[in-house]
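See below for the structure under consideration.
In this view, the complex is presented without one of its protein chains, the others remaining in place.
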Amino acid sequence: MATVFIPSLMIDMTSGKQRIEVPGSNVRDIINSIDKLYPGVKGRLVENHKIKPNISVAVDGEISPLGILEKVAPNSEVHFIPAVGGGAN
Amino acid sequence: MTKGSNSTNGYKVIGTRPIRHDGYDKVTGKALYGADFSISGLLFGKILRSPHAHAKILSIDTSAVENMDGVKAIVTSQDLPQTNWTKEKDAIMAKTKVLYKGHPIAGVAAINHHIAEEALKLINVEYEILPAILTAPEGLDPSSPLIDETKKNNISNHVKHELGNIKKGFEKSDVIVERTFDTATVHQGYIEPHNATVDWNSSVQDEKVNIWVSTQSSFDIRGRTAEILHLDPSKIKTTPMEIGGGFGAKFDPYACPVAALLSKKTGKPVKIVHTRKEEFESTGPTPGSNIKIKIGATKEGKILAAEATLAYEDGAFPGGVVSAGALCAFATYDIENVLINGYDVLVNKPSTSAYRAPGATNSNVGTETVIDEIAEKLEMDPIEFRLINASKEGVRRADGPKHPSIGVIEVLNAMKKHPHYNEPLPEATDINRGVAIGFWMNGAGPSSINLSVHPDGRINLIEGSTDIGGSRASIAMMVAEVLGIKAEDVTPSVVDTDKIGYTSGTGGSSVTYKAGVAGHIAATNLKKSLIERAASIWGVSPKTVSMENGILFSTKDKSLSISLKNLAKDLNDTGGPIISNGATNPSGAAPSISGHIIDVKVDKETGKIDIVKCTIFQDVGKAIHPDYVEGQMQGGTVQGIGWALNEEYFYNNDSYEMANPTFLDYRMPLALDLPMINTEIIEVPNPAHPFGVRGVGEASITSPPAAIANAIYRITGIRVNQLPIKPSLLMESIKK
Amino acid sequence: MSKKIHVKTTINSEEVEFLCEPRQSLLECLRDIVGLTGSKEGCNDGNCGACTVNLDGRIVDSCLVFGVEVDGKEVNTIEGVAYKDELHPIQKAFLENAALQCGICTPGFIVASKALLERNPNPTEKDVRFWLAGNLCRCTGYDKIVRAVLDAAEKMRVN
Amino acid sequence: MKWIDYASPNSIKEAVALLSNKNTVARAMAGGTDLIVQLRAAPERIGNPDVVVDIKNIPELNEINLDSKGLTLGSAVPMYKIYNNESITASYPALQDSTSLVGGIQIQGRASVGGNLCNSAPSGDTIPTLIALNATCKVDGPNGSRDLKVEDFCTGPGKSVLENGEILISIHIPAPSKGSGSSYLRFIPRNEMDIAVVGVGTSISLDGDIVKSVKVALASVGPTPILVSDAEKIIGKSIEDEDTLKIAGEAAKNAATPITDMRGTIEFRKHLCDVLTRRTLKIATERARGN
Partner (left out) sequence: MTTKNNKFKVIGTRPIRHDGTDKVTGRAQYGADFSMPRMLSGKILRSPHAHAKIISIDTSSAEKIHGVEAIITGKDLPETANSDGEDRKVTLGELSTDLKYLREGIMATEKAVFKGQPIAAVAATNVHIAEEACKAIKISYEVLDAVITAPEAMKANAPIIQEDLRTTELGEKLNSQTNIAEHLQDKLGDVDKGFDESDIVIEREFNTSTVHQGYIEPHNCVAHWRDDGRIHIWNTTQGPFNVRDATAEVLNVSLSAVKLTPLEIGGGFGGKFEPYLEPVAAILSKKTGRPVKIVMTRSEELEATGPTPGSNIRVKIGATKEGKLVAAEAVLKYEAGAFPGSPVAAAAACVFAPYNIPNQSVDGYDVLVNKTKTAAYRAPGATNAEFASETIIDELAHKLNIDPIEFRLMNASNEGTRATDGTKFHNIGLTEVLEAMKNDPHYKSDLSKPKTQNKIRGRGVAVGFWMNAGLQSSVNLALNQDGTVNLTEGSPDIGGSRTSISMQAAEVLGIKAEDVHPSVVDTDSIGYTFGTGGSRTTFATGWAAYEAAKDLKNKMIERAALIWDVDSNLVSMNDGVLNTNGSKNKSMTFKELAIEMNGSGGPIMGQGTVDPKGVGKSFAGLIVDIELDTETGKTQILKVTCVQDCGKAIHPSYVEGQMQGGTVQGIGWALNEEYYMDRNAKMSNNSLLDYRMPTSLDLPMINTVIVEVPNEGHPFGVRGVGEVNIVAPPAAIANAISDAAKIRMEVLPMNPQAVLKTINENNRKL
């Protein structure tokens, strides 16, 4: 089971839970799994089958260029963090 | 076999007629050709040329020019690297001897071309004039002066092909015809003169020579200029500009090394553009020749023996085209006993170069008029006679190899059935019809293509083949076909030699063939990558994903489908950009056969000849873009007509100077001189090409002279023995 | 409205004639009329030095000279610094010391440095910094530029 | 830039005629380093000229005369010719100070002291020096020529006493008296290529430690360069007395009438008047003593 860290601005959706362990072999599965537990999470993070534009997903500390396609290992950490922008850095 | 000009054979793109990608620039005057190129600090170069056809250079005195206002540099052969002195260098600027009128002696760079021209007049060259020779028979004469004193005679190349027993063949023949022909030197006559702008940058550790030029082969310009200048080829970057015609003549670097040396000396870019006179006198026309053809056949119409003796002018340096002439001489026929002797003979004319099926038209005018004469003697229909003897796949050619897939029979059958052949001639006695066929083996060569995917699903295509007649479009179409998208959705660019893998020149009817193969490889690779990407997005095996008509879909799950356009949008989020390449040196360019039916009118009082009606038939394998295939067929036909009727390098008696180095006197055909040129595309697919392509650029020039000569015979009863068939000559014969 | 003015001048040892409007700066004339684009425009008000050229032996900002003013004068630009196919020692020093990044200020720096070394063949670091204060560079922090000029000075003294 | 015509007269007469033509608005140009910038950025501030009169080809305006009476500088003489002239810099060190810090080397190759004066910017670096050195200037025009003190020349930002058709011919600086020294300092956040936040030019002559005469002028702290008359309060005092410098500094601070803008606040600029006056007096003193 991968550990998902719930961003502080979203913990109202997860009954205050900051970390959730869910199954899934990629980020898409992971989000679907959380959404089953806490409906609405997917809508908050995903738009048009992609992570919303100003949010990034990091798996094991690395921001993923693949977004929802990124593979997730059973012991992975998954973070949803603000996308770094400000023009094209 | 499919006949017809608009067949698509189930293809979506191939066989259609999209607007060519470079068309807009060309109809608006925006396209940049070589001479249109300019760069800051540009100097203008001019080349001093020999006024003599053959002379020793005793001295060159440039002192009067050296301090001339506005003159920035002068170069002579002394400025060429003195190591590995080669003929090629001698051709760029003569060292000890000039070998033809127009042979470069020196180059001058000045702030404008007028000053450069003035400077040329002040360079004092002392010559010792030597006797000169202008034709191959003269050159073969043992008593003739030697052009290369290190050799025993003026023959630079002798080819001999023998098949069966020629003697026995003629012995068994019931009818034998032997004739001799003389053909004049002719020029490709492209409208855009040669040009080159060269900027030689020296730096601390490196040289970088930039060349902007109109050329058929940017990589040849790079390689040959490098060799002459004794540089590694990659020190040179050749940027091919748009090219205004070539027909085989724009492979040589002519002015490039001179401009390069001038640029090196001045530290500034130098541009040289030929005048039309320089084009005629100092580039590479196709050779004049002397041709002897002897053919024997049985009374049933089976050709038993054929012999050819071909003497081709080489020009001042070795490298003539008799080998191709010899190869093509009897290639359309299945003949048991053949003997061909071919000679390239040095003469005091500019070094010849390729011109559309180089060498083939010369020999073919002999073969096809003699064939016509035999058919007449046997009272057989000339097409029927040819069909009886037609070559086909597996037949051995005189030069050894067996023919691959070849469409002689298909072309002849199409001619035979065609309304033009079957419609009655007008009542008038001054009009008649002639036929002839021709052969060209076509070429290939290394070719490289890069493809990349735009985020809107369009494909970028990068190639090294300069585009003379729409090849950007035809290559883009083949790529589009593989990917199932529109031709307009492929954006082709012809790039410089720093930006693509080696690509041999646009010549030998090779581009659509070889770049097509490279494009097919690249497109197939790209398709594979796209399929893999879709599979990874869907989390399925790539084996279960297909791509058709620009749509990727799962063969197992109907819900999984995405258009190339939509996938392209997502590439950067799903693993990054997708690019591919194709690099190849393919074998298997298959020959192309042309055939002409030409109705000719002769004014028996003046000898003037008019073309009344003309249909060309050609096996193109597969016509990728029929408009431009027809264009090749029509263009080649008209060049053949010009060659047949009027074009020639004319030399007055006792003069070694071309008398007609202008477009006024060189008399290429005008729109007014021609009827519409009907085209019949025959498609016998080339199995060695993914879409069946054969080269289409050259065969079309080979048969018009013979077809016209055969028609003239039917009007006047005269078997012409000379090209061009000028009114004056024809009148003389008629009078006789 | 008046007409364009005919200017006859010497640029990089060559006589050049051109027609320009009186309001056109020397920089504009060099770039847009004569076709010498080596001198760059960074500010068009004399504060970056990217357009530095040598006018009758003094470096000036060519954006602050009218083209008509150079009639009868001698202008030397970056295009005239190398001698034919031989780079000037300052140019070599810039390459060898990696004294350029984006390169847009480089022509101005080289023209200015050349003028410095012609006057003062043995400048101190401070001399170089003072002389080049009219040339802005935003990429290098000037370190490698100053080194390159000092290096070129040394090599020119040896030769 | 809007269309302008260009004229390049060879004589003062021609120049005056061009400048006084009633049908045009003409401006004289020497080095052009201010004028061209203004023509581009804000031509309305200089009266929207439609003719530029290039005065560099007038021989008199390029002359430099240094003799026992003093220095006469043609109005078109570029700055580099001044600071490269060792005779001038030895007698008028403040002139070296101020001409060698206007712009960079490129600007100094064109800009002239005369142009700096005519431009009449409050920040003009050479003007306090000229005032401190008691310079006068000669003006010619349709109504004949006249001489006036440099300290009376500027009348406001970009404004001067020059009337329509008038042209600055030369600037004269009297020969320095024995035991005198001068100095110019400006404060800028960068070390070069900057506009003075405050500029101070001083001259001093000493008899031993006693101040015989002193002149202090300020730039960038008022609509025109300012002569600090109260600085003369230190005449007769010992320069070694710490209060002497304080008095002069305080006088400068009080004479300044700066505004707050991007270059500094009123307080900061007044403070700097004090600091720079003291510093320039120190330097001028050292120079007066020949150190």
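Letters are used for the chains, namely A, B, C and D, taken in the order the chains are written, and counting of residues starts over at 1 for each.
To be clear about the criterion, a contact is a pair of C-beta atoms (placed from the backbone, for glycine too) under 8 Å apart; a residue touches a chain by one contact, two chains touch by 3 or more.
All figures in this text were calculated on a predicted structure; none of them were measured in a lab.
Student: Going by the touch rule at the top, give the shown chains the omitted chain contacts.
Tutor: Result: the unshown chain touches A, B, C, D.
Student: For the chain left off this view, which of B:135, B:389, B:584 or B:710 is in contact with it?
Tutor: Answer from the full complex: B:584 touches the omitted chain.
Student: Out of B:51, B:245 or B:575, which touches the unshown chain?
Tutor: The one listed residue touching the chain not shown is B:575.
Student: For the chain that got dropped from the picture, name the residues of chain B it touches.
Tutor: So the residues of chain B touching the missing chain come out as 19, 21, 23-25, 27-28, 30, 199, 201-206, 208, 223, 226, 232-234, 237, 445-448, 450, 452-458, 460, 462, 489, 491, 493, 495-504, 571-572, 575-581, 583-586.
Student: At which residues does chain C meet the chain that is not included here?
Tutor: 21, 23-24, 31-32, 36-45, 47-48, 50, 77-79, 81-82, 87, 91, 94-98, 100-107, 110, 125, 128-130, 132-147
Student: Touching residues of chain A against the unshown chain: what are they?
Tutor: Within chain A, the residues touching the omitted chain are 5, 7-10, 44-45, 47, 52-55, 58, 60-66, 77, 79-89.
What we mean here is this: only the chains that are shown with their structure count from here on.
Student: Counting C-beta pairs in contact, which chain pair has more, A-B or B-C?
Tutor: Most C-beta pairs in contact, of the two: B-C.
Student: If you average the CA atoms of chain B and of chain D, how far apart do the two points sit, in angstrom?
Tutor: 76
Student: What whole-Å value do you get for the distance between chain A and chain C if each is reduced to the mean of its CA atoms?
Tutor: That gives a centre separation of 56 Å.
Student: Cα centroid separation between chain B and chain C, in whole Å?
Tutor: A distance of 49 Å separates the two centres.
Student: Out of chain D, which residues touch more than one other chain, so two or more?
Tutor: none
Student: Taking each residue of chain B in turn, which ones touch at least two of the other chains?
Tutor: Counting only residues that touch two or more other chains, chain B contributes none.
Student: Please give the residue numbers of chain C that touch chain D in the complex, ascending.
Tutor: Chain C reaches chain D through residues 1-2, 5, 21-23, 25, 44-47, 49, 52, 55, 58-61, 63-66, 68-69, 112, 115, 130-131, 133-135.
Student: Over in the complex, which chain B residues touch chain A? Could you list them?
Tutor: Answer in residue numbers: 536-537, 539, 570, 572-576.
Student: Enumerate the contact residues on chain B facing chain C in the complex.
Tutor: Those residues of chain B that touch chain C are 38, 40-42, 111, 200-204, 264-267.
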